[in-house]
Each structure stands twice: as C-alpha cells, then as structure tokens.
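Contents: one structure, followed by commentary.
For this depiction, one protein chain was excluded, whereas all remaining protein chains were kept in their positions.
Let's turn to subunit A:
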Amino acid sequence: MSDYDPASLPDLLPLYYRRLFPFSQYYRWLNYGGVTKSYFQNREFSFTLKDDVYVRYQSFSTQSELEKEIQKMNPYKIDIGAVYSHRPNQHNTVKSGSFQALEKELVFDIDMTDYDDVRSCCSAADICSKCWTLMTIAIRILDRALREDFGFRHLLWVYSGRRGVHCWVCDASARKLPVAARSAVCEYLSLVKGGEDTVKKVQLTDPIHPFIKESLAVVEHYFSRYALGEQDILGSKESAGRVLALLQDDILLNQCDLEQNQWKELLLYFQSESNAGKRWERLKALVNQKRSKRGSHAEKEIMLQYCYPRLDVNVSKGVNHLLKSPFSVHPKTGRISVPIDLRELDRFDPFDVPTISCICEELDRPLRPEEELQEPRDGEREVGEKRRIRDYKRTSLAKYIRAFDLFLDGMERSRKGELLRKSDLQNDF
C-alpha cells in the first residue's frame, strides 16, 4: 500500500470524484426511493475546501447536479446535514424562522478520544489495532440495541476515516424523530457518565435492565482478551490503582483493619501473579466477599467503564447537526470513510481501509488480461456511470461499495414490502 501524503490531496481528489466516488449509490441512498419529491433537493450538504474553507447549505436538485458540483469544487471533506423545509441553497431567500430542519437520519458518532482515560496504548487522535476492539464492542452493543430494543432495521455503520465510527439509522421513523426523542434514545444507550471530575462513571442499580444485561454479555465476550490481555489493566501499579479506585464505594469505605490487610494482600498478589485472568478472578472474589451493600455490581461496573461505548450525544441530538459523509476522504489520513460490513466486523481493520492515494494508484495499474477483454472497443465511448463502476471494481474500494449496495438493497426491499402492504390494505375494501 502506498503512503499517503496530505500534500497530494489536491491532485488526487479530481481523479477520485471523477472516476471512483459512487455517485449512483450515494444518490440512491439519499433519495430514499423518492419518498417525497423534494427529499433529496432539500438536503443540506456542506463542503470543506482547501485551507479549511467551510461552505454550508449546499443543495442539489439531481444526481448529476451534485456530481458536477462536487467535481468542480473537489471538496476535501463532505458533510451531510438535515432535510430542510426549503432548499438549503436558497435559505437566505425565505423568511427567517420558516427555514427549518425537518428530518435527518438518527446518527451516532463514537470517537476514540473519548476513551482516553481507559486505554493505555494510544491517546487523542491515535489508534491501534489494540484499542480498535473498543469500536467493535461499541458497534456490537449499539447495533443490537437499535435493532432489537428500538426496532430499527436500516443501520449503516461507517468508519470515519481516522479514529472512530459513525452509525446512520435510516428507517423512515428514525429520520422523523424530534430532538427530544433523539436525546432520549441516547440517554437510554448511555451508561458511562461524567467528565474529568468523576472517577466512577458507571453506576448500576438492581435489578439490572435487560438492555444492560445484553450489553454486558457483549463486553464479557471481549473483556479478558482486550482489557486484561491487550490493555493489561491490572498489569502495572498505576493502572491497577485506577481500577481499584473504582471500588471505593463498594469496599474501601468500610476500612477496618481486616480489610486493609486484604487490600494489601491483593496488591501483593497482583505483583506476584503474572496471569492477568487470575488477577481479575482474585479481584472479583474479593469484591464478592466484601460487597458493602446488596446489589452492588462493582466488577460489572468496572467492565463497563473500560469497554462500554461512549457516545458524542450532541451529534445525535440535533436534527440539523452535520456529520461526515460516507465515502468522503479523511484529509489527515487520506483514508476513505467506508461502510463496515457487520458480518465481517471482527475482521475489520481500520489500517486496511484504502487511502485515496492507494486507490488512485490501483486505477493506474495496467489491466490484467481478463479485464482487458471487457475493455470497450475503440469508438464505443462509455458514458460516465458504467465506466465508473468498472473503475472502482478494479480498486480495493470495491468490497466496501458492495457492502453499501447490500445495505441499499435491504432498504429497497422493505420499501417495496411497505408499498405492497399498503396496497393490500386498500384492496380490503
């Protein structure tokens, strides 16, 4: 794979938007089968251009208009906003107050920086394959809850291109949710609460809600390999100290001598025992034995604090909040923001995601003989769309576009099902 150099972006973007960006699928997605005539037309797009110039309230009447504009502007980054009451590019011409955000996908943004207090491998914008497990856990937990608890069916999970993932819930009912409902969904899904001034960020109460039980099952699946093994949270004195600090309310408060001794014993044991799993078992045993109150779930709370997804609630709440578009390029890493196929989730590796320089290079590679055959004969000039499909199929972008296609097919099917159901209902009369 070729290294990406941010300075090459202005040269690569025109090629990417001309030959690779999947406009047809993109339009098929945002048009939603033409639910309402103006659904696509009233959608806000915003572009980040060279030197962080930010252009909001772009909108387009057709796919080809979108295509032409993107190819003309060659944005470094594309964001998608809400569907408004009027065309966003004319927002200045309507009476103020009447221009309003009406609908948008319910979106979630999970960013690795929010986990800085519980990962030891990297910090801030850096990620590695160790901490990526946090994103896998987040996707598993949220995907299940959004489908089974909230009944949503059309979830598009997207790698952000750098250090996180986005989820676009595209069901018609989700797109119509008002702000209050969006924030209620977020609160239902949030277990880790508190800022820099809160040590213990997860508090469970009895009985444990089925949603939390389901989420715990996911965390348990990854916990020993990820937290005990890869992050080795009981490995050093400092990191073990941070874990034990979470037990304060449960054990430390009734500090009699006996417990003090057991506490020291535990620390000694940690030093002598090299097996992380055994250290954890010992900790659990002590917690179980010394539970200060009935219904204390100290060890579960630790697991959740270290692994449970942390949502950026403000992104999800606002109907008019912008979120980076799938298939947009991340200007810093050059990676394409690609859909994640959940069937392959455990094998998804953010470092495998192609960069713009990589796919543009693949495009320049000479054709293999079997591809040569499909090459049109002279004189038969292909038109844009067909040629683009042939182009991206030659690059490592292909499998991600296939995942996107599958997602779109799913939506199409349920739209048709809905139409059938409606017409059946009418035929009853």
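One rule holds in what follows: a contact is a pair of C-beta atoms (placed from the backbone, for glycine too) under 8 Å apart; a residue touches a chain by one contact, two chains touch by 3 or more; residues count from 1.
The rule is simple: contacts and distances are computed from a predicted model.
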UniProt protein name of the chain not shown, from "C-3 sterol dehydrogenase/C-4 decarboxylase-like protein", "Squalene synthase", "Vacuolar fusion protein MON1" or "DNA primase large subunit": "DNA primase large subunit"
Per the touch definition above, residue among A:Y39, A:F150 or A:Y269 touching the missing chain: A:F150
Touching residue (missing chain; options A:L30, A:I139, A:L177 or A:V202): A:L177
Options A:S8, A:S24 or A:T113, residue touching the unrepresented chain: A:T113
Where the missing chain touches subunit A, by residue: 52, 96, 113-117, 148-152, 173, 177, 180-181, 183-185, 187-188, 193-200, 207-213, 248, 310, 313-314
